[in-house]
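Of the protein chains in this complex, one is absent; all others appear in place.
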Amino acid sequence: MCGIFGIVGHPEASNLTYLGLHALQHRGQESAGIVASDGHSLQAHREMGLVADIFTAPVLEKLPGGAAIGHVRYSTAGGSQLKNAQPLSVEYVGGHMAVAHNGNLVNAQELRTALEADGAIFQSDADTEVVVHFIARSKQPTFEQKAVEALSKVKGAYSILFLTENKLVAVRDPYGFRPLVLGKLKNSWVLASETTALDLIEAEFIRELEAGEMVVIDETGLHSSQPFQPTRLGRCIFEHVYFAKPDSVLFGTSVYETRKELGRQLAKEQPAPGADLVIAVPDSGVPAAIGYAQESGIPYDVGLIRSHYVGRTFIEPQQSIRHFGVKLKLSAVRQVLKGKRVVVVDDSIVRGTTSRKIVKMLKAAGAVEVHLRISSPPTQWPCYYGIDTPSRQELIASSHSVEEIARYVTADTLGYISLDGLGTAVGDRERTTFCTACFSGKYLTGELNNASAPSTESAPKLAIIA
Amino acid sequence: MCGIFGIVGHPEASNLTYLGLHALQHRGQESAGIVASDGHSLQAHREMGLVADIFTAPVLEKLPGGAAIGHVRYSTAGGSQLKNAQPLSVEYVGGHMAVAHNGNLVNAQELRTALEADGAIFQSDADTEVVVHFIARSKQPTFEQKAVEALSKVKGAYSILFLTENKLVAVRDPYGFRPLVLGKLKNSWVLASETTALDLIEAEFIRELEAGEMVVIDETGLHSSQPFQPTRLGRCIFEHVYFAKPDSVLFGTSVYETRKELGRQLAKEQPAPGADLVIAVPDSGVPAAIGYAQESGIPYDVGLIRSHYVGRTFIEPQQSIRHFGVKLKLSAVRQVLKGKRVVVVDDSIVRGTTSRKIVKMLKAAGAVEVHLRISSPPTQWPCYYGIDTPSRQELIASSHSVEEIARYVTADTLGYISLDGLGTAVGDRERTTFCTACFSGKYLTGELNNASAPSTESAPKLAIIA
Amino acid sequence: MCGIFGIVGHPEASNLTYLGLHALQHRGQESAGIVASDGHSLQAHREMGLVADIFTAPVLEKLPGGAAIGHVRYSTAGGSQLKNAQPLSVEYVGGHMAVAHNGNLVNAQELRTALEADGAIFQSDADTEVVVHFIARSKQPTFEQKAVEALSKVKGAYSILFLTENKLVAVRDPYGFRPLVLGKLKNSWVLASETTALDLIEAEFIRELEAGEMVVIDETGLHSSQPFQPTRLGRCIFEHVYFAKPDSVLFGTSVYETRKELGRQLAKEQPAPGADLVIAVPDSGVPAAIGYAQESGIPYDVGLIRSHYVGRTFIEPQQSIRHFGVKLKLSAVRQVLKGKRVVVVDDSIVRGTTSRKIVKMLKAAGAVEVHLRISSPPTQWPCYYGIDTPSRQELIASSHSVEEIARYVTADTLGYISLDGLGTAVGDRERTTFCTACFSGKYLTGELNNASAPSTESAPKLAIIA
Partner (left out) sequence: MCGIFGIVGHPEASNLTYLGLHALQHRGQESAGIVASDGHSLQAHREMGLVADIFTAPVLEKLPGGAAIGHVRYSTAGGSQLKNAQPLSVEYVGGHMAVAHNGNLVNAQELRTALEADGAIFQSDADTEVVVHFIARSKQPTFEQKAVEALSKVKGAYSILFLTENKLVAVRDPYGFRPLVLGKLKNSWVLASETTALDLIEAEFIRELEAGEMVVIDETGLHSSQPFQPTRLGRCIFEHVYFAKPDSVLFGTSVYETRKELGRQLAKEQPAPGADLVIAVPDSGVPAAIGYAQESGIPYDVGLIRSHYVGRTFIEPQQSIRHFGVKLKLSAVRQVLKGKRVVVVDDSIVRGTTSRKIVKMLKAAGAVEVHLRISSPPTQWPCYYGIDTPSRQELIASSHSVEEIARYVTADTLGYISLDGLGTAVGDRERTTFCTACFSGKYLTGELNNASAPSTESAPKLAIIA
C-alpha cells in the first residue's frame, strides 16, 4: 500500500513534502522518495526505510525548487527492492517526468508484455511503469493529453501524481478506489492521500478529488477536467475499517467517527451480555471498542498495552525465542483482566494467528471469558486494488466458518459485523458507492484470473551455464 | 533514566536479556548493552541506539554463556556518548566484572576527585564508575564483600546488578528509590527493573527486592542479606505517575490501576462541571483520563492521535519548518472536538511548552473550551535520583502560580492533583514511604548543593597551543 | 575508461569474474559490477568503489550460475553515478540481457535523441544504452542477429560483452580500438580486456579477438563471424604508452617490452648527455626509464618513491593544506638526487601541473639539473574513443610549444618522442594499424563536432516552481 503527496508553488516544496510523507507514513513503511522540480530539471531521492531516517537536512538540500511530489511504499516480499521505490523518474522525449502512484492496476502484466514486444525496456517490476511508457510513446501534443491517453489504457485503482519541469498533474481513477485530497497553503496547492497530511502542514482542506477527475497545476493556475469514461463508484471501504489514520476525513466522513459507528453497529449486531468490560486491540481497535462500549453500556478499559518500539518489521533474533512477535508488541494488564469477562474488539482477522495469540494472552493474564468482536465482515478475498492481503488460501475466513474460527482463536464467542451493518456505518447501506470485494468477492473491474501474478514456471535453458 | 535486566542459569542468557531489555526500552532509548558470562570470561556489546537495532543475531551469538546482565540508558545531552553506555565491564585484580546501574549517586563527584588524587584513571563520566574503582581497590576477600564496602561509600539511588565470571549480585539502595524485581524462569533466576520484562519472557514474578537488600546468585544458589544501615523508604513516586510501563506492578501495586486512581482522585479534587468529554494526552495520559471519566461521569473519547513513527529523538530538518515537534507526534481529531468543552488529562507539566501547543492544537481543531487536568502536583524541583528533569529555572512551576501557568498554556482552566491526593492514590497519604522531592522539595539524602554538577570554569593554559 | 571480463561454462563463474575484474582494476576504479546467469535468469550487483571492497563472499553468493560478465569503470565527474555503472542489465521482450562495454560511441547522442522521439525511456547517461534499446526493438529472430543489427547503427569504439540466460556474445568494433582477448580455462571460455586477467586465473591465452569479430558461446560451442563492413585498423596506441598493465600482451606485443622500447627510442631521439642518472616517475614511467638507461648507458636509479596508500581519489581535507596532492603520492630520495644531473622519464604530460610539481620536488631534493623525457608525443587532442582526457583547452600541448612547456614545468630540458619514433617502437612506423588521434588529430571516424557533449543551455520554464 502507498501514500502520495504533492505541492506546487512553495519555496520549500521538498521540506513540506517531507512533512506530508511523515504524516502518511502509516500508508507505507518500506521505502520513501521525493522528486522536486526547480523549473529546469527534476532531482530525486529514494531509499528503503522510514521517511524520518531517509530525509535528513543534507538530502533535502539537494532537492531544491518550488514543486515536489513524494511517495511512501509498502509491498509484499517479492517486490521489496529499491528499484521499485517511487516516485519513478525518467527522461523521455518530452523532458523529465516523475510519477507517484497509490493503487494497483489489474491489466498491467498484459500491457507490459505488449510494450516489451514493441521494444520497451522496463526498469522496475512496478505496474506503474506501464503508464510511463505509454506517456513516452504518446504522440499527443501536451503532457496532460499524453497522460490521459496512457491512463485510458489501464484498468484498476490509481490515485496518481505526475511532476514535470513545469507542471503537477493529479488523477483519481473513475472508481475512486483510493483517496486523494486537494488543499491550499497560502499561494500553493497541495495534494495528499489523506487530510492528516494537510493538517500537519496547516494547509486548508479544499475538497476531495472526484473519481475520474484530473487536476493540472501550472503557471496558468489550477485546471480540472473529467477526461475518462464515467463508471460507478468503488471507494475502498477497508480504508475506513483499518487503513487510514483515524484523524483523517475520508470520502466525506471522519475515519474516527466511522470506526466508532462500526463499533456501535457491532454492539447492536453482536452483543456480549454479561461481559464486565470492553477492551481494544490497540491501536487500530480503539475507536470501534469505544463505540462498542458506548452502545452496549459495558465500561471501556485498557487491557492491552502497545509497545512504542515495535514496528511491522520486527525480526526475532534466534530460533529458540521465536513466537515472541505479538508479545513484544502487546502486553496484557493483569489487574484489569483478572477474573473478568472481557469483550475484545479488533478491526479484522486475516490469518487468525495473531488473534489466537491475543486471546491466549488475555486468558493467561486472568480473563475468565474472552468475547472477540470484529468491526468488519470476514475477510474472504484478496484485494487487487492496492492493499497487501495474502492469497485466498491464507485468509482463514475463506475456508472456515465463524464458529471454526472462534474455535481456532480459542475465543469463547466470536462475532463479526454484517455487510449490511458495514454499509450502514459508512452511510451507504446498499454499498453502491464502495468497493467491498475483500468481504463480498464482488470485484468491480470484472473477472480477475490472477492476471497480475507473474508465472514462476521456467526451465533451465543451457546446461553449460547452469 | 535507565532499565536493568539480569538472568543466571539459562543456556540462552543473552537472548533472554535482549528480550528483557526490549520490554524495558521505555526506561532508556539512547544506548543499550549486554554483558554475558560463560563461566570463564565476560563478553560485552554496547552501542548507541535501540535494543532491536543493536542486538541482531550475529551480535547475540558473540555473547555466549549461562549468565548475562543488560542495560538501557537515557541521559541528558552532555553525557550522551558511547563511553558512558552500560554495563560497564572491566578487568581488575579479581578478574572480570560488569555493572549495570539504574539511579544516580549524589556524592559521586567528590568520591571521584578523591580516587583520582589516589591515582585512579576513569574511563567514563558515569557516576557508576566510582563503585567499580572502590571494588577494584577493596581488600575484602569475596566479591560481595568488596561490593558492600564500595556501596557503603556512595549515597543516592541505585538498583544495581554486578556480573562476574561466576556470580550475579543484585543490590537495591536503602531508600529503595528505583524498582528491582526478582523472577524465576524454570531453573534460572531473573532480575529486572519492572515486571513487564518478566511477563514478556514468561518468567514467574517472585517478589520485589527490599530496599537495602543484596541478593547473590552463584553455584550454591540464591543468598539474600541486608548489609547496609537501614533508613526510611523513599520509593520514587514519579515512577507511578509517569515513568513505568502501565502493565507493570510497581512497589506492590499496578501502575495502570494507580494511574486510573490518580485520575479519579483528580476528578474529585479538580472537577470540570459542564464539560462534554474527557480526552487524554496519549499515551501517558490515557489511564488517568479513563479514571477521570469514570469518576466524573463525563464520557471518555479520543481527541488526539499519537503517531507510531515519532520517538523522542525527532529532529526537524530545516530552520523554516521548526516547531512541528508536537504536531508530528500528535494530531487532533476535529470531528470529536468540534464545538466541545473538553477536559484533557496529562501526567505532568515540565516546561509548559508542550502543553501550550496541545491546548492550541485542540482549539484550532474546534474545541470551544479546554480544561487541562494534571495527575501529579506541580513539578517544582529537579530530581537528583535518576530521572532526567531540567534545572529549576526551566521548570515552569518553580516560578509560576497555577493561574499563571494556565494563562501561559492558554487553557480555560488548569487543575493539578494535590500532594495529599497523590499520596492517597498510591496508598500512603502521609508519603512516609515515597520520595516526592520533585513536587515537595524534600530531598531525603539531605542538602544538595549541586555536588554532581561539574565546574565548567577553566582558563586556557598555554598560548602556544591554543 | 573501462575493463571487461566474461566467462562461460564454469561452476564458479562469478568468483572468477571477481578475480578477473581485480586484475583489470587499473582500467577503472570508480564502480564495478558483475551479472551472472544460472541458465534461467540473470542476477546483478553493481556498486561504486573498488572490486575488492564490493564483492564480499555474501555478495558473490547471490550471483550463482555457470556464466558471468563483469565491468570496471572510470569516468569524468558528471557521469559518476551508480545508474551509469555497468554491466547494464534489463528485461526486454526476448528475456534478460546484460551488457559490459569498453570504449565510447561517437554518434550516441543523435541515436538517443531519435530513440527518445520514438518513445524510448533511458535509465542511464551511458552511450551503451542506445545499443540495448536497438536490441530490444530489433525484429531479428536471434539474439546475435539483433546485436549485429544494433551495432551496425553505432559508430566508434567498442569491445563489448553481452550475456543472456543462455549465451555470451563478445564483439570488437571494426577499428579494434580497444583490446579484447580470448582464453580457455579447462572447459570454460574466458574473455578479458587484457591478458593479465587470464594469467591471474591461470587461463590459457588463445588469441586476441580480431577487429570486427563477433564470438558467440552457447550450448553448441564457440562460433566466430565477421558481420560488419571491414575498415582499416585503429588500435589505441595509448594503451601501450600508458593505459594497459605492463605484464599484459597487447595487440600482439608485450606492453612492458614496448614501453622499454619507447624508452630506448626516446634516448636515441632525445639524449641527455652529461646526465648522472636516469629515474622514472613511478610506476608508469619505470619501463621507459629502464629502456632509456640501457640505451644511453646512464645508470638507472630510484629517485622518487610512490606511496602505497594513495589512489586517484585522494581528497585533501582542508583548504589550507591543499596542493599536497603530488607530494602525498610521490616522495623524493634526497641522497640519490643530491648534486646530480637527473633525467626523469614519464609517459605523457596532460595539463603540466603534475610534471611541474615533480620537477620542483626533484630540485628541492638537491637535483642540480632536471631533464624531463616523455615516452609519447605531445598530447594535443582529446580522445573520443574511451580514454578520459580533458578538453583541448586544458591540454597544455595544444597551445604551447615544447619550449614553453619546458619553461612552465621548470625543467632544464624537455624532450618528447616523435610520432615516427612512437610508430617504430610499436612496430608500425607509418601508423596504419593504430589510432594516434590524441597526438596527431587524425580521428579515424571522421569529423567530430562535439556530438557527444550534451547541451547545458536551458531556461527556467515556470516561475511558480522555481
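For reference, chains read A, B and C in written order, and residue numbers begin at 1 within each chain.
As a convention for this text, contacts are C-beta pairs under 8 Å (C-beta built on N, C-alpha and C of every residue); 3 or more make two chains touch, one makes a residue touch a chain.
All values reported here derive from a predicted model rather than from experimental measurement.
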Shown chains that the omitted chain touches within the full complex: B, C
From C:Gln140, C:Ser331 or C:Thr354, the answer for touching the chain not displayed is C:Ser331
Options C:Gly6, C:Gly39, C:Pro174 or C:Pro287, residue touching the unrepresented chain: C:Pro287
For the chain left off this view, which of C:Asp301, C:Glu369, C:Asp412 or C:Asp428 is in contact with it? C:Asp301
For chain B, residues touching the missing partner are 8-9, 13, 37-41, 65-67, 90-93, 116-123, 132-133, 136-138, 165-167, 218-219, 458-466
Could you pull out which residues of chain C are in touch with the chain that's been left out? 12, 15-16, 18-19, 22-23, 25-26, 29, 50-52, 55-57, 60, 196, 199-200, 245-247, 249, 254, 256-257, 283, 286-287, 290, 294, 299-302, 305-311, 314, 317-318, 320-321, 324, 327-328, 331-336
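Heads up, the rule we're going with is that only the chains that are shown with their structure count from here on.
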Provide the labels of all chains in contact with chain A and in contact with chain B. none
How far is the middle of chain A from the middle of chain C, if each middle is the mean of its Cα atoms, in Å? 50
Averaged over CA atoms, how far is the centre of chain B from the centre of chain C? Could you give it in whole Å? 62
Multi-partner residues in chain B (2 or more other chains touched) are none
